[in-house]
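For this view, one protein chain was removed and the others were kept in their places.
Moving on to subunit A:
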Amino acid sequence: MTIFEISKEGRIGFQLPDNNIKDFEINLPEHLLRKSLPRLPQVSEVDVVRHYTNLSTKNYSVDVGFYPLGSCTMKYNPKVNEKVASFEEFSMIHPFQPHETVQGALKLMYDLKEMLCEITGMDDMTLIPSAGAHGELTGMLISRAYHLSRGDTKRTKVIVPDSAHGTNPASARMAGFDVIELKSGPDGRVDLNELEKVLDETVAVIMLTNPNTLGLFEKDILKIAQMAHEKGALLYYDGANLNAILGRTRPGDMGFDIVHLNLHKTFSTPHGMGGPGSGPVGVKKHLAKFLPIPEIVKTEDKYTLNYNKPESIGFIRSYFGNFSVMVRAYTYIKTMGKDGLKRVGEMAVLNANYLRVKVSKIMDIAYPGICMHEFVSTCEKLTKETGVKALDIAKRLLDYGIHAPTMYFPLIVHEDFMIEPTETESKDTLDKFAQILEKIFNEARENPELIKGAPYNTPVRRLDDVSASRKPVFKYNFEE
């Protein structure tokens, strides 16, 4: 039932006080005055509480169970982070208060920036971008500004591997570049010969994720960095998979010039069903002047905001970014510390490899051998044998109370699952997942129709998304 169907004419859910001020006549031309009220719900507070509480029970979340979405890094979200973000001193401050009255917020952002620079090996950073993809766009705009500042106008291309997140090519395009897709080598990594072929003086940036989306570390990274820099191109690091290398190696040390982070992934801020995220962008010294405005400046013992950066790419959104997400990430780093972050990297990789070995007894692994924080498996054989597809297996997993892994990504592996357990899952959980997966594979061989009909135990069963897009219904139909 929708909230609109619960609605009853005349019910109210909130009362407002009297501000003791007389009614002023509304001084507007008649045609600008609203004739009929928007059809918002008319419900009591109890109705609202029950409606949204009931909706919440129709959601799977990290707090409910295992969420092995590769490339999304669904780790546990510590509750203390939420508590800190809700401090009134953080949530109830206006972005344009005098700087003297927000020294805590500015210091927190400044210190977070410093800590993230240390973790990434970069010289400077902006916290403003609102999500990973927003960070990518920021990074691409910085690259554009850098090349143009040197009078280098011929660099119109960005090289992106075919295994990259879809946001990479889209972000490069939004910054006005043409995208060259780089075919992965047989080992799932960048093929240096292919790279050599397309890398010339018209290339502005090479965008890489390392470890890449197949969960493999680009072993030749130092060579790739050298090749990029020799041709005058910049090397961009997509930080989606930073979890794997925490405490071990840093993008800045590998030769990357620009890096974006996903605070909601690596630093455990919750993803809120689709956001808000936060996508800080770090750069090496020679690019710092292009970072967006405003920048946070520390002078002796005072923090201020500087808007006067003539070579900056300018504003990329209003105010200073998703501050309350930054508060969560700051709390997480303080909690974990250097020892904890290193442990995160190690256990994320250990869990992925352990699960890879377990899963390899059930499905093929696309690129066998040691992986990093995630791996890609394929059920192509099962599909040929029984007609049961990865999608069907995914839906059956839901019946067993487990969220399905990422499917059909990267695009270069067929009928695949990309599985990322993260460091916060126990061996018991991984064992249980492998057992259930094996059980489903056995079910598929014995009774493929059973799996093709899944799920059975979810709030709704398999949804028709084809006709949902063909004849789209964008909003509630009040006339129904």
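One rule holds in what follows: a residue touches a chain if its C-beta (ideal position, glycine included) is under 8 Å from a C-beta of that chain, and two chains touch if they have at least 3 such contacts; residues count from 1.
Keep this in mind: contacts and distances are computed from a predicted model.
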Which name from "Putative lipoprotein", "(Fe-S)-binding protein", "Thioredoxin domain-containing protein" or "Probable glycine dehydrogenase (decarboxylating) subunit 1" does UniProt give the chain that's left off?
"Probable glycine dehydrogenase (decarboxylating) subunit 1"
Among A:V205, A:A404 or A:I419, which one touches the chain that has been omitted from the display?
A:A404
